[in-house]
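Just one protein chain is left out here, and the rest sit where they should.
Each chain carries a letter (A and B) given by its place in the written order, and its residues are counted from 1.
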Amino acid sequence: MSTTRPPSSPVPAAPVTPADAGPVAAAADRPGTQVEREFTIRAMSSRELITRRFLRHRGALGGMIVFLTTIVLAFSSIGVAGIPGWWGLDYASPATVVEGGRMSLDVMPSFLDGDGLAIGRHPFGQDDIGRDYFALTMRGTQISLMICLLVGLLATLIGVLIGAAAGFYRGKTEAVLMRITDVLITIPLLVIAAVLGANAAGSGPVVLAAMIGLLYWTTLARLVRGEFLSLREKEFVEAARAMGASSGRIIVRHILPNALGTIIVSATLTVAAAIILETSLSFLGLGVQAPDTSLGLLISSYEGAFQTRPWLFYWPALFIVAIALSVNFIGDGLRDAFDPKQTRVRA
Amino acid sequence: MFVVRRLAVSFITLLLATFVVYVLVANAGDPLGDLRTDPSPNRDDKIRARIDDLNLDQSVPQRYVTWITGAGTCLVPGGGCDLGKNVRGQDVSTLVGQAASSTLRLVLIATILAIMVGIALGVVAALRQYSGLDYTTTFSAFLFYSLPVFAFAVLLKQYFAIRANDWLRDPRIDVSTALALAVLSGLAWGALLGGDRRRRWIVRGVAAVLTFGVLQYLSAVEWFRRPSLGPVLITVLAFAVAVGFAALLAGLQRRNVLYGALTMAAIGSVAQFAVIPFLEDRTWATWTNIALLGLLTIAVGVGVGWAFGGLDKGQAIRVASLTGLVTGGFMVVDIMLRSVPDYSRSQRGRVFATVGSNTPDFQGDFWQRMLDLSSHLVLPTISIMLVSMASYSRYARASMLEVLNQDYVRTARAKGLTERTVVVRHAFRNALIPLTTLAAIDFGAVIGGAVITEAVFAWRGMGRLFVEGLIQVDPNPVMGFFIVTSVAYVVFNMLADIAYAYLDPRIRIS
Partner (left out) sequence: MAVPDREREPAPTGDGTRSRRAPRQRAEGPLLQVENLSVDFPTEDGIVHAVRGVSYTLTERGVLGIVGESGSGKSVASMAVMGLLPKSARISGRVLLEGQDVLRMSAPAQRSIRGRRVAMIFQDPMTALNPVYSIGDQLAEAVRSHEAVPKRVALSRAAEMLDLVGIPRPKERLNSYPHEFSGGMRQRVMIAMAIINDPDVIIADEPTTALDVTVQAQILETLVEVKNAVNAAIVLITHDLGVVAGLADHVLVMYAGRAVELGSTREVFTAPRMPYTAGLLGSIPNLDTQGGRLRPIPGAPPSLINLPPGCPFSPRCPLAIDECQRTEPDLYETDLRMHTAACIRWDTMADLPDPRTIFRPTAVVP
C-alpha cells in the first residue's frame, strides 16, 4: 500500500510557536515507505501571531472590554456635540436636591434590606446644586477620554517623527534634536503639563490636550531613537540601500514596521499616563476648568463632602482607575504579543 | 573629567530649561488679572507696586535675564540669593528656603523607601514566578500605576487620619478584626517564605496563630495607648536581624559570619540599657550624637567582624555592622514610640496629622519634634511611595527574570554554588544595573507626585509655591521651585550614573 506524494506544505515564513505547529511534515516520497505520515503546518503571518497572542492575554482582553464599554457608556449615555444620548438628564442643569443628593442606585437584594436592582432617578446622586452626578461623571469621562487619546496621538506622532529623524540621520540632526529633548526631559512632566495647562486655561479641553501633547513626546522620542539606532545597523537596511532605496522609503517601509511594536506599546502606556496626568492637573486647578468638567475636577470640588457623601468621590475615582487600569492592561498585552517571553511550564 | 563634562552639559541644559519654563509661565495669563478687577481705592498703587516688584514693564526675555542674573548670585558663596519677589512682594529665596527642606525630606524618604520595598518585592516575585505572590504583586503594581496620586491621597486622608485617630482614642482590637488580620498575615508569610504545599500551610498556620495572639495581647495591654518596644523585644529583634542578615548575605553555613553577627546582637542588647537613657535625655539628644553613635556602631562592627571573620573577614564586617546599625535603629524606634503618649496629648489625640508638614510653633524636645515630623510625613509618603513602588517592583521583577535566564547564572550553578549565592551574588547584582536608569527617571515622577500630595495635605512646600505661582501667573516662585527641583533631579541623576558605573564594569572608562 505504497503511494507516492510530493513533499507537503511549504516551509513556514514566520517563526512558528510550538502551539501552532503540529508534528513536522514528513517527506514521504521514498520508494519503500509503507505508510505515509502527512502533517501540515499552517504558516501564520506575524500579524496573525500577534493578534493571537494578544487575545490569549486575559488581562488585555478584559482591559479591552472595560475600555470599550466605558467609551460607549460615556458617549452614548448623555450624547456629545449636540447628538443626544439615552440618559434623560444632562450635566449642566441645576435642580432641586432630592434626599440630600443620595445615590438612588441600589444593588442590595431585597432580603438584605434593599430594593433589588434599582437605578432610580439619580443613580450616582446629585451635586451641591442638584445636577445629576451620573451625567456629570459621564461628561467628565468624555472629556478625560478625549484628552488622553488626543494627547496620546499627538505625542506619539511627534515622538516618532523626532525619534526617527534623530536615530536615522544621526549627525547634526540628531545632536540638535536630542539636545532639545534633553532640555525638555529635565522638566518634570507634571511641571510642563501644569505650565501648559495654565496657558491653556479657559481655552477648552481640546487646546489643553493639544498643548500637552505637543510637549509630552520626550520619552517616546528617546525610545524611538533607540530603536532606530539599532535597527539602522541591521543588514536588511544595508540591503535595501544597496538596491537603491531612498532614505524615506527605508524608514517607512523597512525600519518603521520593525519598530512598530515598541511604538504601539509606548503609545498605549502614554495614553494611560495621560489620563492620570490630566485628572491630576484638573484636581490642582490647572487643567480642565469650569464650565467644563473633568473627573479630577469633580474629585477636588467635592473633597470636603467626603465624610457625608463619599460617593461624590468614589464614582469619578472609579472611572479614572477603570480607564487607566484597562489601558495599562491592554498595553501589557500588546507588549507580550509583540515580544513574548518564555511560555508557561506547569510544574 | 567624565563627571565634570557631564556636570557642564547638565548645567547648560538646565539653563535652557529655565528659559523655556520662564517664558511659558510668564505667558500663561495676565499677572495683573486679579488686580484689574480690584474694587479697592488704592488699586492703581497696588498695580504700580506689582509692576515694580516684578519688572512687568520689561519684555519677557528681559525679565528672564534679570531673573537669571539674580539667581546667579546664589552660586556665589557668601553673596545673597536673589530669586526675585512674588506677587505679594515677598522675597522668593526666603520662601524657597523654608519650603525646600520639607519637600526634599518628603521626596527623599519616599524615594528610598519605594526603592527598597519595590525592589525587594520585585525580586521575590521573580524568584517565585507564577506563584500567588507573583500575581498579587503584579496586579497591585498595575493597580497603583493606574491610581492617581491625588485620589489615593484624598482617600488616605479621609479614612486613615480620621478613622485611625478616632480608633487611637480607644485602641482595642476586637476579635473579628484580629482574626481577619491573622488570616491575612498567615497568607502573607506563607507567600513570602514559599516552599512546598505542606510547608506553606504550616507557615500560614503558625503565622496566623502568632499574629492573633500578639494582637490580642497588644489589645489587652492597651499597647497602642502607651507603645514601646521594650528591652525584651529589642533583644529578640536584634538576634533575629543578626540571623537574617547572616543568612541572606553569607549563608548560614558560614558560621564565622553568623557568630560575629550574633555577638554584635548581644552587644547591642546589652548596650541598649546605656544608649536609650542617654539618647532620651534632652541635652544629649541631637543629630550629631546619633551620627556619632552610628559611627561607633560601625567601628564595633568592624572589630567584631574582624575578630570572628576567619576567612571571610569582609563579609563578617559587613554583616556585623548592619546588624549593629539596625539594632540601633530599633532603639531609636523604641524611644520614639515611648514619646507618643506625650505627643498625643499635645495634639489632643490626633496622632496622625493630615495638614501641613509640621505643627507650627511646636514646643517639644528633640524626640517630640521627630515624632511630629514623622506623623506628618506618614500619609504623604505612603501616597507617593505606592506609585514608585509599583514601578520598581515591575522593573525589578522583569530585570531579575531576564537575568535568571542568562548563561552566567547557569555557569554559577554549574560551579556548585549554593542557590542563595547564585541568586544574591550573581543574579541580583546584575539585575540592579538597569534599575539605576529607572531610578533617575522615576525621580521626576516623584517630584510631580510631591506637588500633588503637598496640595492634598496642605503642606507649605515647594509644591504650593509652584501651584500658587502658576495660578497667579507669577514666574518667580515657579522658577524658585524649578531651580531647586531640577538641581535635585540632576544630582540624583548623577548619583544614579555613578551607581551604574559602580555596578557595571563594562562602562567604566579605564
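Rule of thumb we're sticking to: a contact is a pair of C-beta atoms (placed from the backbone, for glycine too) under 8 Å apart; a residue touches a chain by one contact, two chains touch by 3 or more.
Computed from a prediction, not measured in an experiment: that's the story for all the values here.
Checked against the full complex, the candidates B:R225, B:R350, B:R413 or B:R460 give a single residue touching the omitted chain, namely B:R413.
Only one residue from B:E280, B:D342, B:E402 or B:D504 touches the chain missing from this view: B:D504.
Only one of the listed residues, B:L311, B:V355, B:A458 or B:V491, touches the absent chain: B:L311. Seen across the whole complex, the unshown chain contacts chain B at 311, 406-408, 410-418, 421, 426, 429-430, 433, 503-506.
One rule holds in what follows: only the chains that are shown with their structure count from here on.
Put simply, the C-alpha centre of chain A and that of chain B have 31 angstrom between them. Touching chain B in their complex are the following residues of chain A: 59, 179, 182-191, 194-196, 198-199, 201, 272, 276, 279-280, 283-286, 296, 299-300, 303, 306-307, 310, 313, 317, 320-321, 324-325, 327-329, 332, 341-342, 344.
Those residues of chain B lying in contact with chain A across their complex are 13-14, 16-17, 20-21, 24-25, 27-29, 130, 142-143, 145-151, 154-155, 158, 162, 401, 405, 444-445, 447-449, 451-452, 455, 466-467, 470-471, 473, 478, 482, 485-486, 489-490.
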